[in-house]
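All protein chains but one are shown at their positions in the complex.
So, chain A:
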Amino acid sequence: MIKARIIVTLKTGVLDPQGKAIESALSNLGIDGVGQVRQGKVFDVTLEGDDAASAKTRLDAMCAQLLANTVIENYSVEIV
């Protein structure tokens, strides 16, 4: 079995109102020196089989077809 972690983040230049709201909440907590917060998503996926190359192909396919909206998001795949 292969375990992978997929991280989906907003592309640079895409407004992230949720990140902005978190920035302001951090400021309200008195946590200083926070420049910018960008919110993303993490998916932990397990795949059948032991072939990393085949797993990578399937992981890229699931990212491109569903887990990320590539109009606004980037993704990275890491086999852990």
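Note that a contact is a pair of C-beta atoms (placed from the backbone, for glycine too) under 8 Å apart; a residue touches a chain by one contact, two chains touch by 3 or more; residues count from 1.
The working rule: contacts and distances are computed from a predicted model.
Participant: UniProt name of the unshown chain, from "4Fe-4S dicluster domain-containing protein", "(2Fe-2S)-binding protein", "Branched-chain amino acid transport system permease protein" or "Phosphoribosylformylglycinamidine synthase subunit PurQ"?
Facilitator: "Phosphoribosylformylglycinamidine synthase subunit PurQ"
Participant: Could you tell which one of A:M1, A:L15, A:L29 or A:V80 touches the chain left off the display?
Facilitator: Among A:M1, A:L15, A:L29 or A:V80, only A:L15 touches the chain that is not shown.
Participant: Residue-wise, where is chain A in contact with the chain that is not depicted?
Facilitator: 14-15, 17-18, 21, 65-67, 69, 71-72
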